[in-house]
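Handing you this structure, nothing more for now.
Only one protein chain is missing from this complex, and each of the others stays in its spot.
In order of appearance the chains are A and B, and numbering begins at 1 in each one.
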Amino acid sequence: MNDKGSYQPLTYFQLMEVSLRELLVEKGVLTQAQVEEAVEDMRNRTPERGARVVARAWVDAEFKKRLLADGPGACESLGIDVPKLRLVVVENTPQVHNAIVCTLCSCYPRMLLGIPPDWYKSRNYRSRMVREPRAVLAEFGLSIPQEVQIRVHDSTADMRYMVLPMRPAGTQGWSEERLASIVERDSMIGVAVPKA
Amino acid sequence: MQPQFITSYATSVPAKFAVGERVRVRKTAPLGHIRTPFYIRGHTGTIERLCGSFPNPEELAQMRDGLPAQPLYRVRFRQKDVWPDYRGSDDDVLEIEIFQHWLEKA
Partner (left out) sequence: MIERGHHDMGGLPAGRVERTEHDYADWERRVDAMAVLLNSRITVDERRRSIESLAPEQYDAMAYYERWVIALGQTLIQRGIITTEELGRKMEEVCSRSS
């Protein structure tokens, strides 16, 4: 470390990552290959996986029933692996709009949807979403009528949540693939809705 | 009551609350790692479902095994009961996972 406390070209945190990783590999706790494989696995977990689940639920009533009762089992039946994920799927209806937050940290169904966006982990989202969800949703461009109940889910423990958005009008006869293409990550968090 | 997730741990505490039952979150501020958010303590809600039984995160955080596993519930609260100045719909709710030992019969 030089006099100014700089670790150029690495920041303190990058230095920490390298150092911890090398120590763990030297001690045989991990291998470099395992780390690279785990990084790759996580890269492959994208919201498209959730979109496939949503699209299937839109076209197949039995699948939807299963999804709401047994989230992980339903995902696995589509060949989507979700190791150890205690997935609870909450359904939007004309009467109910769901939204997900983790006020205490950043709990998110990572094994299904991948790494959450920065804003989901931000102070402002975590603080305000439980207290003034309608105002926060309005900031996201989503206006929920007063007659619709808003349910905010704070993932404080072992469950992880995904919103099953409503299928928008104007999508009759669409293929599953086309339906999945309009399901974006934010609609599965509950801060957006799919548009045809 | 059938739990959402069936788990199997060496020891577990029996679930004592039923769906629909009114429960109050204990209002206390102990030390250590806690997963019952500050904002909900002291408030009363309704058991929405039994998630299952899981090791106590308060103990896991201290490098202990967290057993016996504790029943975890989703509890539903009306927003207007929690925030005096809530401006949304009267029907809006919060649903939070809370461990049994933080709940008492309301």
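Keep in mind that, in the parts below, a contact is a pair of C-beta atoms (placed from the backbone, for glycine too) under 8 Å apart; a residue touches a chain by one contact, two chains touch by 3 or more.
Note that the structure is a prediction, hence the values are computed from the model and not measured.
Participant: Which residue, A:38, A:69 or A:196, contacts the hidden chain when the whole complex is considered?
Facilitator: Considering the complete complex, A:38 is the one touching the chain left out.
Participant: Consider the whole complex, including the chain that is not shown, and state which of A:9, A:79 or A:170 touches that chain.
Facilitator: That would be A:9, which touches the missing chain.
Participant: Tell me which stretches of chain A touch the chain missing from the display.
Facilitator: Contact residues on chain A toward the absent chain are 1-2, 7-10, 13-24, 27, 29-30, 34-36, 38-39, 42-43, 101, 103-106, 115, 117-119, 121-128, 130-131, 136, 139-140, 154.
Participant: So that we can see where the missing chain sits, which residues of chain B does it touch?
Facilitator: 29, 32-34, 37-40, 57, 60-63, 66, 82-83
The rule is simple: only the chains that are shown with their structure count from here on.
Participant: Centre to centre, by mean C-alpha position, how many angstrom separate chain A and chain B?
Facilitator: Result: the chain centres lie 22 Å from each other.
Participant: Quick one: which bits of chain A touch chain B in the complex? Just the residue numbers, please.
Facilitator: Within the complex, chain A touches chain B at residues 86, 88, 103-104, 130-134, 146-159.
Participant: If we count contacts the way the header does, which residues on chain B are in touch with chain A in the complex?
Facilitator: Per the stated touch rule, the residues are 4-5, 35-37, 39, 51-52, 54, 57, 72, 74, 79, 83, 86-89, 91-99.
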